[in-house]
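A single protein chain has been removed from this complex, and every other one stays in its place.
Here is chain A:
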Amino acid sequence: MSIKTALFATSALLLATSATAYADIPVGHLADQSGATSDVGVPYAQGVADALAYINSKGGINGTKLAVDTVDYGYQAPRAISQYKKWSSGSDKIAALQGWGTADTEALTGFVGKDEIPAYSGSYSGHLTDPTGKGPHGSKPAPYNFFYGPSYSDALRGMLMWAAEDWKKQGGQGKPKYVHMGANHPYPNAPKDAGEQLAKELGFDVLPAVQFALTPGDYTAQCLTLKEAGANYAYLGNTAGSNISVLKACQTVGAKVQFMGNVWGMDENAAKAAGAAANGVVFPMRTAVTWNAEVPGMKTLKDISKISDASGNAYRPVHYMAGVCTAFYMKEAMDWASKNGGVTGPNIRKAMYQKKDWVPAGLEGVCVPSTWTDADHRGMTAVNIYRAQVTGDTGASVADLVKAGTIKLEKLTTVDVPRKPEWLGW
């Protein structure tokens, strides 16, 4: 082959690929695969990526493929912003964003609103639920922010309601003591005020918040504080990785506290890593079931899982499933948009409001029915509260441990958190 032919062939190839690239629907995907929250960021991002690849393998959005660009931003908001700026300008402007953390999602709120790019985040910050900015707690308008699941604040409210009941059931004397724990970071801080406020109303004695970093470390001092203060219920605002350190340290010092994780605070991997220390931790779950459940939607999920695990044997944690649900809500909205004027930001947003209590097709029984309206982006206010049960040694693989019943995520109750207007955007 002469140089000329080679050149011609490459340029023809380039032209062809760029031509198809423009016909696709560009989607940006921000993932944390190496940063402080990568312990849960990796399975969630895998869920999103697999789901989007699966959608493409089934013909994409009414025949148009999604051009997904997955970028690891290391949980650093500035990196997310600079990546977003690359995605949001020029001719290949993204139609939607699959985002991740609270700091970056909240920082991007103004940008996505201006650029009209729907952002589906892995952050469930209550601040993102107010599309009009009319919430009484000074929330900024977030018309293009969506997430699948109860907000951090609503999930905490649900757990506090459960805790108040639990205290009575256990025959506790006097006021139960509640403490908020987490890093000084937008993500753990997001539900802090909302939780402490409701705790007071429910008759808890609210202790000063206790800080621990987003990274695993020695948190014995924090646990001694809990023990001395006599805390009864503690909210863990961080992701599983650092929570495990706290759980283990508290077990060592003998602090008898009922821990309540956030949606990212506990999962099958964390239960394995923490072992007996994770036993009894309660946490809210976004999906209706876990991986081994037998519901119609699991068939689709198993197919999606084969995208990155050809053997089909991998056990996927709850975060993977939540990632798939989030991606599929976006997919259905895009389907509607493509039939109603084209896949553009404003159309996708409108599409999210078309149905009530809906579950994406194919995921029945997995995703929890959600409703978004143009005045309220609290998709879900029903909080499914689960308890982690760990019995025995957790040396085996997660799949085996779950099969043997050593690790069990047991459903306690569903708390319907009232959709109060004064809680919008808080």
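Throughout what follows, a contact is a pair of C-beta atoms (placed from the backbone, for glycine too) under 8 Å apart; a residue touches a chain by one contact, two chains touch by 3 or more; residues count from 1.
Basically, contacts and distances are computed from a predicted model.
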Chain not present in the shown complex, as UniProt names it (candidates "NADH-quinone oxidoreductase subunit K", "Branched-chain amino acid ABC transporter permease", "MBL fold metallo-hydrolase" or "Tellurium resistance protein TerY"): "Branched-chain amino acid ABC transporter permease"
Selected residue (touches chain absent from view) among A:Ile25, A:Ala45, A:Leu66 or A:Ala103: A:Ala103
Contact residue for the chain not shown (choose from A:Pro186, A:Gly241, A:Gly265 or A:Gly297): A:Pro186
Residues belonging to chain A that touch the chain removed from view: 34, 76-78, 81-82, 85-86, 89-90, 103, 106-107, 110-111, 184-186, 189
